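Removed: one protein chain of the complex. Kept in place: all other protein chains.
On to chain A.
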Amino acid sequence: MLVTAVALGTLASAAACGKPADGPGGASGGATPAPAGSSGAPATGTAPAGQTGVTNVEATVTKGKVRTASGRVKVRLGARVRITVTSDTAEEFHLHGYDREMTLAPGKAATLELVADKPGVFEAELHHSGARVFELQVG
């Protein structure tokens, strides 16, 4: 029993420490605050047509109310996802699990892209108001 307990404990502690964060070129951000994913370029909010394999998610925030095509966006594991958010106030966008953030300037669309490589349902929210923007369902 002691042996079992020790083995379990060792296993648990070995498994419990996570894995090293991806390098700067990795597809997903690390556990430490990732470099802001906001692209400096003034995005138009509509993605150029013709790009295959990219799921576009667009959200607009007006007076604290979030408008999206769907509350839950479903994509396949490994899909490329482009998220575009426009807010009428300064905000901080955060996608949980993938830990991607972008700073939203009032009235300006901001975009980030990611590869959906972790299965599950992940929340995207605004940090200041706490509003839920959408949920990303991967898998």
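Of note:
By our rule, a residue touches a chain if its C-beta (ideal position, glycine included) is under 8 Å from a C-beta of that chain, and two chains touch if they have at least 3 such contacts; residues count from 1.
The definition used in the following text is that contacts and distances are computed from a predicted model.
The unshown chain of the complex is recorded in UniProt as "Fenitrothion hydrolase", chosen from "Multiple sugar transport system substrate-binding protein", "Fenitrothion hydrolase", "Ribosome maturation factor RimM" or "Carbohydrate ABC transporter permease". Contact between chain A and the unshown chain involves residues 1-2, 5, 13, 15-22, 28, 30-33, 71-72, 92, 96-97, 99, 118-123, 125-132, 135, 137-139.
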